[in-house]
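I have a structure I would like to understand better, so I am pasting it below and will then ask my questions one at a time.
The complex is shown incomplete by one protein chain, all other protein chains being positioned as in the whole.
Chain IDs A and B follow the sequence of writing; residue 1 opens each chain.
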Amino acid sequence: MKGKRIIALLLALSMAFAMVACGNSANNAGGNAGNGGNSGEGENVSGGTVKIGLVTAVTGSNSLVGEEAQEGAQLAVEEINAAGGVNGQQLEIVVTDEVDNLEMSVLATQELLADDEIMGIIGSMYSTYNIAAMPSVAEYGMPYLAMGSSSGVANEKNPYTWQDRPLDTAQGAVLADYVVNTLGCSKPAIMHSTQSTFQSLADQTIAALQEQGLEIPSSSIFAFPEDESNYSPYISQVMDGDFDCLIALANQAPSAVICQQVQAAGLTSDMMPLVGSTSFCSNVCITNAGDAANGWYSISDWCPGGSNDVAAAFEEAYTTKYPERTISDLAAVCVYDAVYILAEAMKIAGTNTDREAINNAMEQVEFQGAISYFKYNEDHSFATALTVTQNIDGVPTAIEAVSYR
Amino acid sequence: MSPSLFLSLLVNGVAMGMVYALLGMGLILLVRAVGILNFAQGDLMMFGAYICACLLLDFELPLYLLIPIAFIWFALLGVIFMFTIYWPLRKATYSQATIIATMGASIILQEVAKIIWGSQPRSMPHLVLNSEGDPAVLQIGSASLQWQYLIIIAVGALIIFLITQLFEKLYVGKMMQAACQDSYAANLLGVPSILTICATYIIVAIVCGICGYLVAPVFMVRSTLGTLQLRAFAGVVIGGFGSIKGAVIGCLLVGIVESFSTMAFSGYKDVTVFLLLIIFLVFRPTGLFKGKIGDKA
Partner (left out) sequence: MIKISNLHAYYGTIEALKGINMEIRKGQITCLIGSNGAGKSTLLKSISGACNRSGSIMYKDNADISNLSPQKVARLGITHVPEGRHVFPGLTVKENLEVGTINWHGFFGRKPYQKEMEEVFALFPRLKERENQLSWSLSGGEQQMLAIGRALMSHPEVLLLDEPSMGLAPLVIAELFEKIVEINKEWGLTILLVEQNAKLAMKTADYTYVLERGNITVEGPSAEVRSNDMVIKSYLGKFANTK
């Protein structure tokens, strides 16, 4: 009937408008972020702006990470612009929304790739999403800073892809080193999420432990799906077996739950050292686990306040600009450093319009970043050190910075 | 396997089974009341958990105030849920419309929770704390059983008992069952069907809310809590769609199997449960307990 067809048409049109609007609003929201502090600035030699893209979770279940990433980007952009910008132009960030899945992440990246004004892209925090977007990145010849830490990204040997976080191959090795040589353990239990980031981290950690001479039978390994909430069965088995160390590898919200359930089960750090992945010293974990997070060691690319002067300055600036964040988190700092890396490459190349030149200049980027000292590596990663931290009285405290190259 | 490990896994399994059973009971009630499978069941629980977290942490209400106020909010949630998701679509020509609407409701509930309370997870204290303010534990031999799990089992069993009493013994319960089983005939006799269906929704929302309050200290309150409903679905199918008893037993079974399967196939815990589900669907699709409404031979 005619009435129904008209209604169907209207519905389809409104859905189409809604999708376009959603895509655009993310762009517009992010597009204005970088312009915040620099309108009407005085002495711009050549004037205009140079744009960098940021792919992150604006909406969806990871929006917390996305918020922090955008904050780190804004902070870096403001600092750089206040110091005169890049090659005489003001820096601007364009944000696209990857929601919480691979398809959207790739689409969000492609949207930026197709924009001629974008000179560099800071990619998703999830390595699988980075890898999925990389073919397009190569096609467009766009300098791309992947925020994931998987060595899988480096293994693709994509000439346009770079990483500023320590690779997880490094994490695994440093973790194994610390557990075996410093903590003196010989039979660790390993709990890990099966999400690909943590699966590969677990594989590398186990390989590194075996290289240190340990045997890791399958009864020592407890894998759980990413959305798991009930860790008690695993913890019971850890307590029942004769393990001397618990290694837990999981994302931020799960890490808090794990800390709580380990404490509730009565497994204390007196009984065996508790060692976690990066998330275990994160803001989310400590705020939510409360004193259950105390005593946990963490091998991290980032500890709030860091272990160098640039990191301390970043921490100060970040918590001042965003008062509701009492400490900074990994998402914020690695995007912050990434903006600086791209800006540095542009300065070395001397151009704000030639993607190829900017990409070539990445090889010469070297400076002290917040995460670590950055230096070129064949595998296109810049980081050179990891920090071992321990949660003491609710504060992640750096124990040792471990340079792995 | 040592006895203390066995006991720990068993308690954990039964506690999780109770959680699934509470969700599953609500599922069955709604299937029989309005003939729809509610894909937002877990999200009702999640929202209930957020409400409790808000009352406890933001308003710092003591327990004797928190419980009645929370109940009122749960009931409100149930009424709103019914009138937005079910009521406009009850006469839809495409009968799956209501199921799809519940899928939409699931997404809406998650995002609304995030809008109101932010995307940060929140932690709730355990109900019973020891002298150091840590979750209290019952020692049996070398097994430490968390009191929260034992409370979940006890409260869950109590609620299941009360609901079955309501529906199968009380006069009101029979009216509600009648309205569920044949609302046309019930209307003709004078049963106010809208009211009884609304009452069913309110009861389901309250049960989900209580379930949320019980699990929140263990799992932390976050918008993804609703994924627990998948296990509840599996439990309900395994137990048979016909009766509350079947749903409860099926869900307990799922909880226990899930717990013990971590010993053998830790990474494949979900696979084990759903494999069990598939086996039942292939060999005994009516579930463990045939429904009250069977086919006459």
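Annotations
Here, a contact is a pair of C-beta atoms (placed from the backbone, for glycine too) under 8 Å apart; a residue touches a chain by one contact, two chains touch by 3 or more.
The model shown is predicted, which means the values in this text are computed figures rather than measured ones.
Considering the complete complex, the chain that is not shown touches B.
Touch with the chain that is not drawn comes from one residue among B:Tyr64, B:Tyr94, B:Tyr184 or B:Phe283, which is B:Tyr184.
By the touch definition given at the top, chain B reaches the unshown chain through residues 171-172, 174-175, 177-178, 181-182, 184-192, 292-294, 296.
Here is the rule we use: only the chains that are shown with their structure count from here on.
The mean-CA centres of chain A and chain B are about 36 angstrom from one another, to the nearest whole unit.
Residues 1-2, 4-5, 8-9, 12-13, 16, 110, 114, 119-123, 126, 134-135, 137, 144, 146, 148-149, 215, 218-220, 222-225, 227-228, 258-260, 262-263, 266-267, 269-270 of chain B are the ones that touch chain A when the two sit in their complex.
Residues 61, 63-64, 67, 194, 221-225, 227-230, 232-234, 236-237, 240, 253, 256-257, 260-261, 263-266, 284, 287-290 of chain A are the ones touching chain B in the complex.
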